[in-house]
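The complex appears here minus one protein chain, its other protein chains still in place.
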Amino acid sequence: MLDKMAPTGTSHKMSARDVRVFYGDKEAIKGVSIDIDMDNVVAFIGPSGCGKSTFLRAFNRMNDTIPSARVQGDITLDGENIYSNAMDVVQLRARVGMVFQKPNPFPKSIYDNVAYGPRIHGLAPNKTDLDQIVENSLIRAGLWNEVKDRLSESGTALSGGQQQRLCIARAIAVDPEVILMDEPCSALDPIATAKIEELIHALRGRYAIVIVTHNMQQAARVSQKTAFFHLGTIVEYGDTSNIFTNPREERTRDYITGRYG
Amino acid sequence: MTTPPPPNSDPARKTDWMGGVMQKRIKSRYAAEQRFKLLGLGAVALSSLFLAFLLFVMVGNGAKGFITTEAELTIDLPAVTGSISPDQLTASRLDATLAAIDVRRIFDIAVEAQYGEGSARFFATTAWTALRNELTENPNLVMGKTRFWLPTSSEIDRAAKDRSTPQAEADYALLRKAGEVRQSFNWNFLTGSDGTDPAQVGIWGALKGSLITMFITLILAFPVGVLAAVYLEEYAAKNWLTDLIEVSINNLAAVPSIIFGLLGLAVFLQFFAMPRSAAIVGGLTLALMTMPVIVIAARNAIKAVPPSIREAAMGVGASPIQVVFHHVLPLAIPGIMTGTIIGMARALGETAPLLMIGMRAFTTTPPQGITDPATVLPVQIFLWSDEVNRGFVEKTSAVIIVLLVFLLTMNAVAVYLRNRFETRW
Partner (left out) sequence: MNPSQNEHTIKAFDSDLITLRGLIAEIGGRAEKAVEGAMTALANHDLALARQVVEGDARIDALEDQIDRLVIQTIALRAPMADDLRELVAALKISGVVERMGDYAKNIAKRVALIEPGQYIEPATLLPAMADATRQLVDDAFTAFARRDADLAVAVCAQDKTVDDFYNSIFRALIAHMISHPEHVGAGTHLLFIAKNLERIGDHATNVSEMVYFAVTGQSMNERERGDDALAPRPANA
C-alpha cells in the first residue's frame, strides 16, 4: 500500500518517501514512507530494535550526530527537503522539536530552561517579550501553576513528571511546527504519564505530533494514526481505532494481541 | 483459571545459609574486608606521618628564618646634626636634607659612642639604610633624641639564635651588656630582595618572579589547553590524525621537565633571542609543559558531560558552538579546574627547566616587568641551599615554608573558584 504513495505534496506538514537509514553497513530502516499532518497525532509502535526511534530521529536530523549514520531518501518539511544543503540544521531543529525518553532539563533555572531556545534564536527582542514567551510555554505545557512562584529554582529539582513537562515547555518555546516525542513517558509514573497524555491531546492541532511508544495502550489512547514498525519497515499504517480493533496484517495482529515472539 | 507454578520440591536446591561452610565463608569475607580497611588506614597513617615529618623539619628549621635580631641605638640627632628647622623636612626638601646630614656618618658616630671602638661590626652593613628609611618615614625624628632598633650583623644574629664564632659570641655578650637586644619578626625577609648577607636577604624578588611567571603560564596554557580539548572532543573527526594528536599530547604530559628547559633554551633564547633569565621566557617554557596536563584533564571533564545534555541543547536548535559554550563547558569546569590546579602546582615547583633557561639571576631588585631578569622561589631555594654561609640554612627552610604557603593559597583559591562555578545536577 505504501509503495503506491503519491509523490511528496505540500499539503502534508512532513513527508517521508522511501527513507533508508544505515548505521555503517547495517540497514536499520529499509525504505519507509509516511505523511505527517497537523491535525493528527501519529504513533510509532513496534518491538525493540525495529527502528522506530531511528526513523523518528531522521525527522530532525538528530542522526547527524552519529558519525556512522547515513540517511537516504526524501524527508520534507512543508515541501522542502530537510537533508538538502540549503536547509539550516539549527533552524530545522527549532521548527521540529524533540522530547526525549529521559527528562533532560538543563542544569539551569526553570526560567532559563524555557528561555534558552528563544534567546539563542533571537525570538524575543526584550525581556518583557521573553517573559511572555516563557509564561505562555509553561501554561501550554500545563506547568505554569506549579512553578510560577519559583521560576528561579533549578529545573532539576522538579519531579520526573514536572521535568518532562518542562522539557515540553522548552520545546514549545521556540514555536515549533512539529514535535517529536521519543517514548516520553517511559520513565514516569502513571499519574505523570496521564498528565502528559492529556497534554498531548491539548497540543494536537497546534503542532503536528509524532510519538514513539513501547506501550500499546498509550498509543491507543493518544494517537489518531498508528504505524506498526517491524524489522525496519512499516508493516501497517492506519487509523488507530482500526489498527487496534481490526488490523489488516497478521504481524500487526500478533504484535498487538501479545502473541509476538 | 491461572495456576501458580508448582512449589520447588527439589531438596538438592535448597541453600543452607546457616550451615558451617556458609558461616565460615561469611566470616572470611568480613575478615578480608577488615584487613583491607586496616591496610587503607595504614597507608593513610604512613602518608600523614611523612607529611608531619616534613612539616616538622621544615618549620623547625625555617621558623628562625622569620626572626631577626635587633639592637638598640639611642641617637640625639640635634646634638650631632645641629638644629634643623621643620621647613627643611618637607617632602620636596627631605632627601636633600638627609643627604646633607649624611646619615651614615651619624650612624657610625652613634654606634661607636654607645658601644665602643670598632663596634660598627655589631650591626648589619645595611643598618644605616634602615636608619635612613626610618627618618624618611618619620622626618620629625630628626629634631629629637630617639631610640632606634637597628638590625645586627648576621654573625650576631646567629649567635643570638644558635651558635656562632667565638668572636661573635663575645660581641654578642658585649652588646647585651651595653645596650638592649631584641628579637622581632623579620619583615625584611618578605619585602626585601636577594643579597649576600643572609641576615638581610629577602624573598620578595623571587616571589614576584614566581607570581609573574605563574601568571604568564596560566594565561598561555589555560585557554590554549581548554580550547584544544574542546576541539579534540567536539569537532575533530575520528581518524588516524586525531589519534596521533591524542597520543602525542598524552606523551608530552609525561616528558621530563628538563627537556622543556632545553626546548626553551633552543627556541626562545637562541632562535628568538629573547632576554635571558626573563619571566616571559620562564612563563612560555612552563606553559608548554603545563598545557598537555590541562588538555588531558579538560578532555576527560568534557567526556564526562552526559550526552543527554548535548542532545537536549541540540534538540532546541543550538549550534555546535552554543552547545559547547553554553552547556558542556560550564558542566566541565570543575574537572578542568582540577586539572589546571594540578598543572599549575607542578609548574610552581619546577626548578630544572628554569635553570636551563637561566632564570637564576642574582638581582637585588625585584623584576619590574616580564622582560626583566628574575628568579623563582624553587630556584631561590636551590641557590641558597648551595651557599657556604651557614646563615643561609634557616633562610632556605624559611623559603620552603613560603613556597608551601603559596601553594596552599593557590589551591584554596582554585577550590573556591571551582565551587563557585560548579553547577549542581
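So that you can tell them apart, the chains are marked A and B in the order they are listed, and the count of residues begins at 1 in each.
In this text, contacts are C-beta pairs under 8 Å (C-beta built on N, C-alpha and C of every residue); 3 or more make two chains touch, one makes a residue touch a chain.
None of these values were measured; they are calculated from a predicted model.
Across A:39, A:153, A:198 or A:250, the residue that sits in touch with the chain not pictured is A:250.
On the side of subunit A, touch with the chain left out of the figure occurs at residues 216-217, 220, 244-248, 250, 253-254, 256-261.
Convention: only the chains that are shown with their structure count from here on.
Separating the CA-averaged centres of subunit A and subunit B is a span of 56 Å. The touching residues of subunit A, when paired with subunit B in their complex, are 60, 62, 65, 67, 90-94, 97-100, 102, 104-108, 116-117, 120-121, 154, 156, 167, 170-171, 174.
Those residues of subunit B lying in contact with subunit A across their complex are 237-238, 308-319, 322, 326-327, 331, 423-425.
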